[in-house]
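Quick one: structure below, then a few questions.
Only a part of the assembly is drawn; its chains keep their places, and the rest are absent.
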Amino acid sequence: MAPFHLALINPNTTRSDTDAMVALARGVLPADAEVLGLTARRGSPGIEDDYGHVAAAAEVVALMQENAGHDAYLIACFNDPGINAARELTTAPVVGIGHCAYLAASLVSRRFAVITTLRRGIPALEDSLSAHGLRDRCVGVLALERGVREQGHEDAVDPIVEATVRAVEELGAEAVVLACGAMASTTAAIAERVRVPVCDGVTFGAGTAHALWRAGLGTSARGSLAAPEDPGRRFT
Amino acid sequence: MAPFHLALINPNTTRSDTDAMVALARGVLPADAEVLGLTARRGSPGIEDDYGHVAAAAEVVALMQENAGHDAYLIACFNDPGINAARELTTAPVVGIGHCAYLAASLVSRRFAVITTLRRGIPALEDSLSAHGLRDRCVGVLALERGVREQGHEDAVDPIVEATVRAVEELGAEAVVLACGAMASTTAAIAERVRVPVCDGVTFGAGTAHALWRAGLGTSARGSLAAPEDPGRRFT
């Protein structure tokens, strides 16, 4: 069987985030898998608002169009920006780290908490949980009030550990979801210090993309995710 | 009181759609109201898919940034692309024709049907109804299998009338929603021939924007719709 080619699309402009996430994805894929990291060229270095998500979605679509032919695509921003548009551009599997992190938590616990960066992002996360049918599984979304660019460093571990402990003790969380791609590089450090599963969407997302591919499953070409009506129409 | 200034943003690239919608909006606003029509410069002439919505959202945000200072904004594509990002850029009211058309139907009926262009758009419309909490009020989404650019003409009236009659007779619809900005110019012609309210979001959307403004209400500056974290960051 030919090796698996995954394109990991980082919708923010921070290349070090891309590199860290590519490394995590490689760590859970077969040794011969190839992971191409793609970084947004325009937009925000750390997306915290809908303004940033709109730009991110446009970049995701542009990067999809310029990088056709991969076996699967992983959109690596927690809001999964532009994911359905991306799916219209391919029949390969396209998964997002937000959706995948929620699925991981729903597979290893009955109740989970979500830990995010800024408080302003809570409604978008709650709405996303509702759209995925998982809002009743979530006991709370906790904001650290530390932005994306303050995540992924060693000193970002303590606040997340504290929030996790609070979620477990006070809210009954049985697992936590790290709602930010930049947090993924600290997952292991956090997991060592808490006693519940710590779910990021990068590692499980890469595995999910691979599992779909191995199962022969890809994006449906019928209905809402079919190719755009005018595929030659480029907007970038 | 100073006259009302509304910016109507047409997220597709068809200027005649913009003109027709501006005329409809003017028709329901006070005589001294001003309506500025803005047309997307990039993207699709008639949006039918998520690919088109991603481009549209980017254009909506760009047009918001270039046209600050209006009393209210009406996003005039049924999917309401980029609406929450647009709201982050102003404290004036920002409403969308999709949301407003649903609200109109919910105010004049207990059960309504939605009439749209292509079948592929049905899941997005259903998901939008769910997000607005109105899916149980909708008895069905009927697709004409005639695209956006086939709407707004005289010969587009018959198929919509037929779909309306079917929705009323077979599904129990008490009102219909026209799920396409380009259909709005035919609302009156359709309404003459059917016996239920025909709701488009352009006329009621313009009125809603005006009603919010008169009530002194505008987009919240606290929480999820506050100004973007880095307002100077331009992505276009």
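A and B label the chains in the order they appear, each numbered from 1.
By our rule, a contact is a pair of C-beta atoms (placed from the backbone, for glycine too) under 8 Å apart; a residue touches a chain by one contact, two chains touch by 3 or more.
Here the structure is a predicted model, which is why all the values come from computation and not from measurement.
Trainee: So we've got 2 copies placed here, but how many does the whole thing have in this file?
Mentor: All together, the file's complex is an assembly of 6 copies.
Note that only the chains that are shown with their structure count from here on.
Trainee: Counting in whole Å, what is the centre-to-centre distance of chain A and chain B, each centre being its mean C-alpha position?
Mentor: Centre-to-centre distance between chain A and chain B: 31 Å.
Trainee: Quick one: which bits of chain A touch chain B in the complex? Just the residue numbers, please.
Mentor: Chain A reaches chain B through residues 42-44, 48-55, 57-58, 60-61, 82, 84-85, 87-89, 118-124, 127, 130-131, 147, 223-224, 226, 228-230, 233, 235.
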